[in-house]
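Structure incoming, see below.
Take a look at subunit A:
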Amino acid sequence: MMRKLRKITFILFLVGILGVFLASGALAEGIKVGIILPLTGKLAKFGEIEKKSFDLAFEEINAAGGVNGKRIDPIIEDTTGKPDVGRSAIEKLIARDKVVMVGGGYSSSVTWATIAVAQQRKVPFLVNTGSADKITEQGWEYIFRLNPPVSEYPKGFASFLQNVATDVKTVAILHENTLFGQSGSKKFKKQCEKSLGLDVIMKEGYEAGAVDFKPLLVKVKSKKPDLVYMVSYIMDAAMLIRQSKELNLNPKLFVGGAAGFTLPEFQKSTGAAGEYIFSATLWTPSVPYPGAKRYFDKFVARYGTPTEYHGAEAYAAAYVIADALKRAKSLTPRAVRDALAETDMMTVFGPVKFISYGKKTQQNRLPTFLVQWLNGKLETVWPKEVSTAKYVYPFPKWNER
Partner candidate 1 sequence: MRFFEVKNLVKYFGGLAAVNDVSFEVKEGEIFGLIGPNGSGKTTIFNLISNFHSPTSGSVLFKGRDITGLKTHRICKARIARTFQVVKPLGRMTVLDNVVAAAFSRAKTKHEARDLAMETLEFCGLAHRKDMLAKSLPIGERKRLEITRAMATLPELLLLDETAAGLNPSELVEAIDLIRKIREKGVTIIIVEHIMKVIMTISDRIHAINFGRTIAEGTPGEVANHPAVIEAYLGEAYARG
Partner candidate 2 sequence: MKRFAPFLLLVILILFPLLVRDDYHQHLMILVLMWVVIGAGWNVIAGYTGQVSFGDAAFFGTGAYTAGLFATKLSISPWWAMAAGGVAAMAVAFPFGWICFRLRGAYFALATLALNEVMRHIATIWEDLTGGMVGILIIQTFVSKVPYYYIALALAVAAVIGVQAVMGSKWGYYFVSIREDQDAAESLGIDTHLYKMISLNIAAFLTGMAGSLYMNYMGFIDPEVVFSLHDISIMAILVGIVGGVGTVYGPVVGAFIMVAVHEFFRTGFFGFFKGLAALTGSQAITTLAKYVMQAHVLGFGILVVVVILVLPNGIVGDWKKITGWLPLGGGRRSAA
């Protein structure tokens, strides 16, 4: 008898679970937009910032009346930072949730695995972070990219070298061995040698997360370059700068190639050592785009932590998505794609217009800036027209401060 009772409870339990699953299928009806981000795993930190920004933006859009009176329902899927899981996520979004378009896309490997599906299924995908050049070099008509590809990050810095730092003759390039570091540094080296006429005397990669960069830096020191250009993420960036200080390594210019050198954590963990460090960047709260600073403040007010360029990319992408949905003739993937192709708007991340140039198609083209840490604040120093402070050049020597 007891056994029978247990059996019945067990079956009832299973039925109950099934019931909740079925219930979960029949949820609110809005315009479904899929967002693909790494919310767990190693990349979770940035995925989380992007998710918060998407949430913030979609809430604002919905509060302001949504898209022609309809709510946008973002369905945010976790890729865990793995391509095969990313693919599971987009297959689910398209096949089960029947989204009209997809956004997000963080690391290049996951982005690639997912956009291929989007193209094949003819669902538009707006990439806002995946930065491998190849993503928009396939001529795929359903794929759009908001952020510039990795090879274009040092663009803004070049004009500074040509106009201000003209006495720089030799360059040492240090980079992390990641997609970002390897392609960014390669491109910069080419640019130095071909168009800037600089002598690259050293180019060396390192595995992110090293404890001690001194062997590398002492080598740099012995070669006495005028410019040290580093493509590094936050913590490696901070270690490089701190240990340069320890070694009293004094080039004319320390420049970070985007990424790590502009983030608040960099300042926090270098302290005074971070002063006067330059960095190329796509976005900081001080960029001259409408709403950039406001977005930053809103984010801090809401979540209590600062945001950075990944967040701005996501926030801008949400508005581009809303804009395209508004203009779309119908809420079908095809119509949304056509509307996206005609996007021409201003966002917190800059102007967005998908154009074709070189090998790239449907790629947004953005200027890059040069920023410098001055008095603990990140100031835009180049191009001159948009600068918020005057640059300090050359770099004051560590032991003379």
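Simple rule for what comes next: a residue touches a chain if its C-beta (ideal position, glycine included) is under 8 Å from a C-beta of that chain, and two chains touch if they have at least 3 such contacts; residues count from 1.
Basis for inclusion: all candidates are chains of the complex that A comes from, given by their letters.
What you see is a predicted model; the values in this text were computed from it and never measured.
Engineer: Which numbered candidate, 1 or 2, lies in contact with subunit A within the complex?
Structural biologist: For subunit A, the touching partner among the candidates is 2.
Engineer: Of all residues in subunit A, which touch candidate 2 in the complex?
Structural biologist: 3, 6-7, 9-10, 17, 20-21, 23-25, 27-28, 39-41, 44, 77-78, 80, 82-85, 87-89, 91-92, 94-96, 108-109, 112-113, 116-117, 120-121, 132, 134, 138, 177-183, 205, 207
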